[in-house]
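After the structure tokens below, expect a handful of questions from me.
For this view, one protein chain was removed and the others were kept in their places.
On to chain A.
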Amino acid sequence: MSDPVTELAGLTLSGPVLVASGCGGSGRELTAYGPLADLGGFVTRSITLNARAGGSLPRIVETPSGLLHAVGLQNPGLEHFLSLELPWLAQQGTRVIVSIAGATLGEYAELARRLGRSPGVSAIEVNLSAPDATTTGVFDVREPFHAASVVAAVHRDLPRGMPVLAKVRTDLVRVVESARSVLDAGAAAVVVGNALPAAMPDGRPAGLSGPAIAPLALRCVTEVCAGLPDAQVVGAGGIATADDARAFLAAGATAVQVGAALLHDPTTAARIAADLRGAP
């Protein structure tokens, strides 16, 4: 029996389990625990045009069943990513999805132009749900209309055939509206689920990830799938076990992303993928 494949945004993936943005390092760190080829895809940490040093300490704090984080989009910038990280990632036998974040529409367009020409990129994921956007200085997309304008700018500057995934906020009240607006703007799929806006114990804006947020993410996925039956949805948020993944797929998601659980156990994504494949 051949392995089941997943069709997402016009791409064929070897399975439905992806690494969520920001939780897989540069990719290399994870390969110590298993080949990336065992996964359907690897989403990079959000890449910005220029390198970013990230936020002050503490950056990550444990909270019941969750992790609060204010890493501040630390990343080496587009140039470094293209020359030192992407070529290696592209050889790992998995789909490489590059997550991007920018301060202006112009930055998003520039990122799209440069990445669209780079061999090895399968898709772009636009991070429209940074939980600490206000402090990290990325384009504020609280309004679905603004999210749509970012997606339109990225879509316009990518070569035809390179899909855009739009990662929207899990704001239950507005998630269906957000999903509809980014799909109308050209997104091939919506990623529903990101860290929830929260606060560090000292009050700094932060994101909350981990099993604590899975039920909310699942509810958002359910509503988007029900409200937009033709949409392709990727579920994310607190997925830590194969049963969690099955629940998101049963709610209508085409694929799932595993994030914070990797920080607790770096083998989580590979184990879930193997379990869904029916491996012993």
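Going forward, a contact is a pair of C-beta atoms (placed from the backbone, for glycine too) under 8 Å apart; a residue touches a chain by one contact, two chains touch by 3 or more; residues count from 1.
One rule holds for everything that comes next: contacts and distances are computed from a predicted model.
Novice: I want to check something: the complex is missing a chain, and I'd like its UniProt protein name from "Molybdopterin-dependent oxidoreductase", "Dihydroorotate dehydrogenase electron transfer subunit", "CRISPR-associated exonuclease Cas4" or "Carbohydrate ABC transporter permease".
Specialist: "Dihydroorotate dehydrogenase electron transfer subunit"
Novice: Which is it among A:8, A:30 or A:128 that touches the chain not included here?
Specialist: A:30
Novice: Would you mind spotting which of A:60, A:90, A:105 or A:249 touches the chain that isn't drawn?
Specialist: A:60
Novice: Pick out the residues on chain A that sit against the missing chain.
Specialist: Answer for chain A: residues 22-25, 29-30, 32-33, 45, 53-54, 56-60, 62, 64-67, 69, 71, 74, 210-211, 240, 260, 262-267 touch the chain left out.
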